[in-house]
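Here the complex is missing one protein chain, while the rest keep their positions.
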Amino acid sequence: MTEDFTPTWEDVAARYGRKIYNFAYRLTGNPDDAADLVQEVLLRVRKGLGSYRPGSFDGWLWRITRNAFLDGIRRKQRRPESALPEGDHHNLGSSPSPDEVLASVRLSDDVQSSLLKLPYEFREAVVLCDVVGLTYDEIAEATDVPVGTVRSRIHRGRKQLRELLTWPV
Amino acid sequence: MIVRRLLMVGGLTAVFGVAAAGPALADDLGEYLEDARNAIYSGQRLVRTSWDGIESIGIFEIQHHGGMASVGSGSGSATIGAGRMYLGGPEEGAVSFVLHSDPELGGRYSVAHGEATKHLGRAATVVEVVEAGSVRLRMVVDDSTSAPVATEVFDGDGVLFRYSAMTEFSVWVDPAMAAFDGREYRMMMPLEDADLPIELAGYRLVDAYAAPHDGRQAFYTDGLFSFSVFTTRGRANWDAIANGDHPHESNGYDYLRVISPTSVTVLWNAPTTAIALVGDLPPDHLDQVLRELPLPGTDNWMKRMWRKLFGY
Partner (left out) sequence: MAGLIPDPDARGELFSAYFDGQLAPREVAVVSDLLDGDELTIAEFRSFQSVRRSIRLLPQLEVPANLLPDGHLGDRLSAYLDGELVTLEHRRVTRHVVECPDCRVELQELDRARIAIRSLPGVDTTATGEIPVTPAAGHRKRFIAGGIGAVAAAALLFGLAVGNSDEPAFSLDDLGTRHVARASAEPGFAVLPQSVEVSFP
């Protein structure tokens, strides 16, 4: 590895693109919104990489991602608290996984639509934990709240999901 | 002495859990298994497993009562049942698994109730458990106690690979067994994320637990057979640990295999993970399972490939 080598936005895209896309998709249920977010984040990373300050790289990246997401929502004048009414839930872009036919795990469409019914803070916390795979500390850093709040939001999100999944409307 | 009860939560799935969409275990089979679990008997059981011409035979003294079985051989004994295992004498420790037995599994098995027969002079009935049209397990069930006095397990080609039979049988158990009062035990708490597939060749990953050397034990079952996959980072020198091991070739890959009268153990290293599989599953199921687990591979192979491609 040469000394002057710095990662480019393409490198970041290759490593994190999928996670960013899935973060947005699971939060919105909408592949177009997810695609928009990926492009916006990569743009901001491109601009920001030059002035990146020492710290947790993931924290930095996910803060950018989250801010871009919220900005996008404000721009489209949708309230983050609402479940997205439209969105092609079936345009998944990947072949159905065998996991979707598990007996004791609900079909991913059910899970996705239940996710969308959660209040935004809970939904975001659960997605960052279980879709993106961040630790509570990383989520706290990305969302700018204490770890205790992260823990509580994840709990309440899962609790609500449990109720939605057990007694479907 | 503190008694710890088995805590079965399968029946409460509808209250808190998510609804299962799969077929229920054939009621008949469930009943046979439940009756066998409650059977009271003792005696001596011969068990034989053969695999590729290698045979392993054991003779065990058995006491069975209240869902617990005391199993002994010349080298020691254990009391097992209800997710708990107690080793040796009263001073010894015990381990227990926080468990979840899921009665929704077992959809691929159906039961054929067979002819009347006798075993050790006692009236019994043959019960066959069928998978995809061929007999997988044939049991001789004692009519009065519901004890499985003989069993035969077949591989996918109908070849017998495991056989057991009571060579002595009594409806009485040792009073100590009947009054068995569980000692204090260490609870194994379930973990999440064994990094292994949830569904695997018809088996379901039900639990994962901590295992030696910062590893994981992932427990799989299909409602009848079961196995555990132990994984840990690093590579193990299996040759040095396993005595009486045999090479096992499956799907073009090489493993080590050790058999016992009641189980098979398969050992290998994926590139950066040591893996051991222990279970009572038949040979054809085993090969299907191995195909879907991380494959054997060597670190050296990856390093060699890298050097070949990039020269460093």
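Labels A and B are assigned to the chains in the order they are written; within every chain, residues are numbered from 1.
As a working rule, a contact is a pair of C-beta atoms (placed from the backbone, for glycine too) under 8 Å apart; a residue touches a chain by one contact, two chains touch by 3 or more.
Worth saying up front: this structure is predicted, and the values here are computed from it rather than measured.
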item	value
Touch with the omitted chain, as defined above, among B:87, B:112 or B:160	B:87
Touching residues on chain A - with respect to the absent chain	1-2, 5-8, 10-19, 21-22, 25-26, 31, 35, 38-39, 52, 54-58, 92-94, 96-97, 99-100, 102, 104-106, 108, 111-112, 115, 126-127, 129-133, 135-136, 138, 151-152, 154-155, 158-159, 161-162, 165
Residues in chain B touching the chain absent from view	4, 6-9, 12-13, 15-18, 25, 30, 32-34, 36-37, 39, 45, 47, 56-58, 60, 67, 69, 71, 73, 75-78, 80-85, 87-89, 91-101, 103, 106, 137, 139, 148, 151, 153, 162, 164, 186-193, 195, 198, 207, 209-215, 217, 219, 221, 223-228, 230, 232-237, 240-244, 258, 260-263, 265, 270-274, 276, 278-280, 292, 294-295, 297, 305, 309-310
